[in-house]
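In this view, the complex is presented without one of its protein chains, the others remaining in place.
For subunit A:
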């Protein structure tokens, strides 16, 4: 099983990791790395294999920026 890397804005405690594992069953808790990235503001970004799941506030703000730009056209 490949390693899963979770980027979060602050260190995740066990209950939060359990929540994520329940939602995304491919996460293997024994092969997990938690990296702190303050620029995410809040939320997590999960990297697994070649997949990214962006649940961070930074990601949602970026999407909002793109949407506003499109509306302005």
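The definition used in the following text is that a contact is a pair of C-beta atoms (placed from the backbone, for glycine too) under 8 Å apart; a residue touches a chain by one contact, two chains touch by 3 or more; residues count from 1.
Quick note on the criterion: contacts and distances are computed from a predicted model.
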item: Protein name, per the UniProt record, of whichever chain is missing from view ("ATP synthase subunit alpha", "ABC transporter permease", "Predicted heme/steroid binding protein" or "Formate dehydrogenase iron-sulfur subunit"); value: "ATP synthase subunit alpha"
item: Footprint left on subunit A by the chain that the document does not show; value: 47, 49-55, 60, 64, 67-68, 70-73
